[in-house]
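Below you will find the structure I want to go over with you.
A single protein chain has been removed from this complex, and every other one stays in its place.
Here is subunit A:
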């Protein structure tokens, strides 16, 4: 009986995923075997896991490698995104402990779930096979459903979890159906092979099965990045989910969605660029406009940032529509800076909030600037960056996204983007008006700044200001990482 030939297996491209999975499983076991009151040490252990994974990640920069029969790849693009994921998760873990202690929530499973979610995001960024991307998406989504409903005592958190689960499962169906149809039309699930097939058999572009497959995949990915008109779940889920998890969800999985969407669109369908650029043009305009317009009218700050995150997905879609080097490098740069500024803002929200998700309204920030000038200054930096003012990373990112669009000939799209960005200043400034120009209603004496949250805020401030002043280094990395 002859043995089956086993292809050579190289674990190097998925080393960070392997390490994080092992850490997550160890954390699960530690969690049940070492009972303790607060379990803060689980958070530190998971941070160690993230750092170790980060070290294995850095070594691969500039050395592309593919493995597992070409279904995963380690290239600069995936490494850049994996860096964003590690950073996002690390910062969310830093602000989790204080929040869940206040909400009196058992956070034993939080850290393993976050690590598993990271593994899912990483597989999405490095998958070069539709099935691998789908697998990553599922690992991510299932963890996220639980994380959104993690605060079991809170009705809104339950609602968020259930809503996200139902709508997410539905959108996953769209995505998978799209992948199945694309497979049916081209006979392969490997993104490179799809591109080869399409370039050799041009007629397939007229095949309705193929076109519908492409569209359904676009729907599935648009849901994940919360692009209008598939954004309906975002406000409710972001508002109801525990604040640190909202911070995580708005930065990490969105970047993962962009990573997978970009890889599929740019590598698998390059010859159909004109078609999907038109589609993305409409998505970008809708997403920016709807996100910004509804955000104008929000009083709950988490809900406001949820709509703002929809708008930011729209800005990134502008660069995606352009599809050139500036635009796509702009997306990478923007996703990283968005992680810094958004999680920074959520760290402040965690601090200002009270037990039971109270004190989350814009009005509750009245007089915050006089009571806690340093923290208010940090919040102002994050809000300025979200609004896209110089000298912050948000400005540089938007500059690159819009200039990419102009270079590709989408002048109108860039104009709509700039107008939207101007409109968004209103609702970010509104928070600042309350912070600095209203008399304090409360003493803010319940706030206590733990070292972990302070570190998170410092990282975020540095991450927002440093690339804003000297963007060359990060932009250089982003340009090396683009797929084109």
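We take it that contacts are C-beta pairs under 8 Å (C-beta built on N, C-alpha and C of every residue); 3 or more make two chains touch, one makes a residue touch a chain; residues count from 1.
Convention: contacts and distances are computed from a predicted model.
Going by its UniProt record, the hidden chain of the complex is named "NADH-quinone oxidoreductase subunit A 2" among "Peptide/nickel transport system permease protein", "histidine kinase", "Xanthine dehydrogenase family protein subunit M" or "NADH-quinone oxidoreductase subunit A 2". Among A:32, A:274 or A:358, only A:32 touches the chain left out of the display. Of the candidate positions A:6, A:274 or A:472, contact with the hidden chain is made by A:6. Mapped onto subunit A, the interface with the missing chain covers residues 1-4, 6, 25, 28-29, 31-33.
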